[in-house]
Structures are given as C-alpha cells and as structure tokens.
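Missing here is one protein chain; the remaining ones are kept as they sit in the complex.
What follows is chain A.
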C-alpha cells in the first residue's frame, strides 16, 4: 500500500497506452494538483508530454490548437468537465484524444461525449482511480480546506470525500470493512456512503474476501490538541511555520529571497535531502544542512579549478548532479534559515515547552503560571499566546479552579485582535469535552505510566517532542488487538471480521504531519501492519482554526452551549 506508487503507476499506464508522438496533457484544477504531487515537469517530459493545459482556464476555449499533437485528457468526472470536453470534441484542437477520468463516471456522460465526437478523434475512454492527493507513500489528502457547515457535512465536501476514498480503495485494491468513531455523525454518514458505493460497484470492488483490510473513519473533534502544537520535525515544522500547499512552499515573504526561490517544491520523491530529513527534528536538520553545505562547497571548490581536459570532462559529466545539488542546497538553507529566525524571534522553544507540558502532563498551578508568564511576554506572537490559552482551556476544562476567563482578560490586555479571541470559543464549542469520546488527557493506563517512567530513566526524551497524538494510542490498540467495538462500530452492524493488517485511517476535519510521523513509525515497528493515513486536508494550526471558524458560520454564537461562562468574549 503506497499511494504515491499507486498514482505513479496509473500515470505510467496512461502514457504507455497512447501511441508515440508529441503529447499535450489536458487537466483540470484538481487533476493538475494530483499530478504535480508525484511528477515534476521534467519527468513528465520524458514521457513525450511537452505541453500542459487546463481545460477550465478561461483562455483555453479560445486558444488555438495544434493538430499534430495527441491529447491526453486526465479529468475528474464532473458535470463541468463533461460539458467542456463536449465543446472541445466538437471543435477538436488536437489530432487524437485519449480520455481518462480519475473516478467512476456515469454511462450517460460517456454517451453524451460520444455524440459530440463527430470527427472521430477519440481513441480511448477509460476510468483510472486516482482522485486524491498522494502526499507521502503512507499519506494522502482529499484537498478540502473546509468540510463542515454548521458542524455537519458540507454536501459537496461529503460527495468529494466519498469519491476520493472510493478511488483510493480501488487504487490500492482493497475492499475493506468500514468502522467509524461511534460518537461522530460525520464519520457514520461518510462510512455508510462509502459502503453504498462499494455495494453498487461490487464488480469493481472484487478484491478477494472482505475483512482483510480496514477503513477506520475518525473525527478531528476527538483530538483537537495535535493540530494546535508547534512542531519540531522538518516537514511538520515547515508546514506549521511556512505552510506547505500541495508540496509547494511560498517563500516570497522572506526578505531578499532570490527569484527562483519564491516558490519551492518539497517532494520526497525528487529531493533526496528532503526525503532523508522529513522526520528529523530541528536539531538534526541543522547538522545535516551543515554537512550538505560542506559537501557542496567541496564540490564547488573542485569545480573551480578546471585546468586539464580531464578536469573539464569530469566537470561536464558531474554537472547535472552538481546543479541539482546546488539547487537543493540553496533551497534547504533558505528554508532552515527562515525557520530558525522565526524560532528565535518568536521564542518558539519557550512556547513549545509549555505547550508540550500542558498536552502531556497534569500540573494545573504550574501550567497556569507558565501560560500567564508567556502571555505577558511581548516577543511571542498573539497567535501563540491564544493557542496556549486554548490548550489550557481544553486541558483544565473541568478543573475546579479553571482560570480561562482571567487568561482571556490577560489576552485582551495584550491587545490580541478580536477574531483570534473568538477562535477560543469556536474551538471549545467544536472539541470541548462534550464532543470527545476518548480521554485525551487522562489516559493513564499502565502502559503510559511505564513509558513515562522509562523515558525519565533513560533521559533521552526531548521536552519538545513529549506529546503523542491520540491516533498513536488508537492505532496501537488495533495492532495489539484491543480495539473496542463499542467505540468504533462497524458500518451497518456487520461483524468486525478478521483482524485486519492493512488499515486506512481517515480523519474528517484534516490530518496532521505529526500524525503522519506516528503512522510511519508504526509501519516501521510492526512489519506485519500496513497503515495509510488520510484526511480531508493536512492541517497546521492556522488552517485548523480557520476550518473551525468556518464550521460555525451561520450559527448564532450568542446561543452557545458550552462556553457561556466565558462572557468576556462577545458575539454581537
């Protein structure tokens, strides 16, 4: 089960099936993202694809065609795309068309297309199942930033998520048992919708007997902590501080950044340094980047003195690698430099230490005073101050001497903007203790105590990486066969079947890179298990809070149920 491999295999198939010749790849907005997650432009050029076009761009319809090109159309099976394709076929811009839909398409749409192909340019019409964004081999996203509407499914988002997951299951050839988080209506609805499709398309889903694989649908509301924390592993950190959008990082805000670095691509498939350091922590990356620079300097030095012909020859022969290396060096040095300047400027180490302690220890008075101290620190960002209060409020929600009210007063004194303060209410309404089925904080079973104990003894544990996402415990329960039927029932009350070793976990409301690392480490430690993680999107704290805020649009927050006592944040 490797999602990047799965998407690549489909693209491979598509390009191999078409006759040789110059090709243009015709895509829509979403398939462009799907492809760009796994292929670079120069890679796709080696498959004779020399032009990339967007069927939904406003200029496309009026642009001139080149009849000597073959057109590979890779499109989502949407109404709009079918219509655009019909117009295209009536006046074809290219000599031949090979049409691939990334998901199941209705027969009526095929008929409609066939009726418009008057010049007989279409050679192939086919469904390939790659309707999702493959982020890492074990991580995928549907690419929906806001999936909720007044705390229920936005119907478009639900439809898109069903399509995404159905295509994912097909691409990895699984017809799983579906289980869902029992307290989540969203999870239940999604689960039964997927099962409906699987039943309807049973001929497609005929991958041997049921029960060898599991699709587990979770709700972000059960763990609001993980997306709020500052992160210290490379990928997660870059996403939290600089935001990764479809493998791309916008660096244009960095002063004095060179032109080719305005937007950089971080792809583990094409960038060996990144692949090696994706899960390394901040300290290790610092060291590795130094090594990389030394390596580069040594190479650059050897290239400086080209005296003999053989020097010249060596230079020319190693030049492509040299250039690649130099591109990587400047990219990662710039990124790491920016990260470290942000860490210092906003005192993120101090912030993170308190965040981690609140998330994994229980010490009300210490935590309260630490949070207070940081709120009064002028150097930390408003957003970090607010997130600390959020963590405190979630952690000690039922504590008798809860001081959230006073902390909000302190935030007001620091002139934190109103929308940020409102986020505290949104978060507590979204994922306060009333909305969670798992004990986020008080899971103090023997195993956990043991672990903490030994962490203390060996002294290896890093204060900035104490927190383990709830997902870690959930998955460990699956691995150990302790999974509870009442908390995670099977869709339509089927029997839970065999102990599945292929597990797809999907989080409604977005997964995080910290959870991605958790899944990756479990995959490595339990060789028998193969776990994939997916989410409606991949969140950092900012996008997570935006999604929650959006989920309450249209709700009258004056009638809020769980945070009335926090009267100092007003919605009028």
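By definition in this document, contacts are C-beta pairs under 8 Å (C-beta built on N, C-alpha and C of every residue); 3 or more make two chains touch, one makes a residue touch a chain; residues count from 1.
Here is the rule we use: contacts and distances are computed from a predicted model.
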From "Rabenosyn-5", "RecA family profile 1 domain-containing protein", "Ribosome biogenesis protein WDR12 homolog" or "RNA polymerase Rpb4/RPC9 core domain-containing protein", the hidden chain's UniProt protein name: "Rabenosyn-5"
Per the touch definition above, residue among A:61, A:114 or A:298 touching the missing chain: A:114
Contacting the left-out chain in the complete assembly, out of A:26, A:55, A:72 or A:105: A:105
Interface residues of chain A (partner: the chain not displayed): 2, 4-6, 8-10, 12-13, 20-22, 24, 42, 45-46, 48, 50-51, 63-69, 95, 104-105, 107, 110-111, 113-115, 117-120, 122-129, 136-137, 170-173, 204, 268-269, 275-280, 284, 316-317, 319-320, 361-366, 399-401, 442, 444, 446-447, 450-451, 453-461, 517, 520-521, 524-525
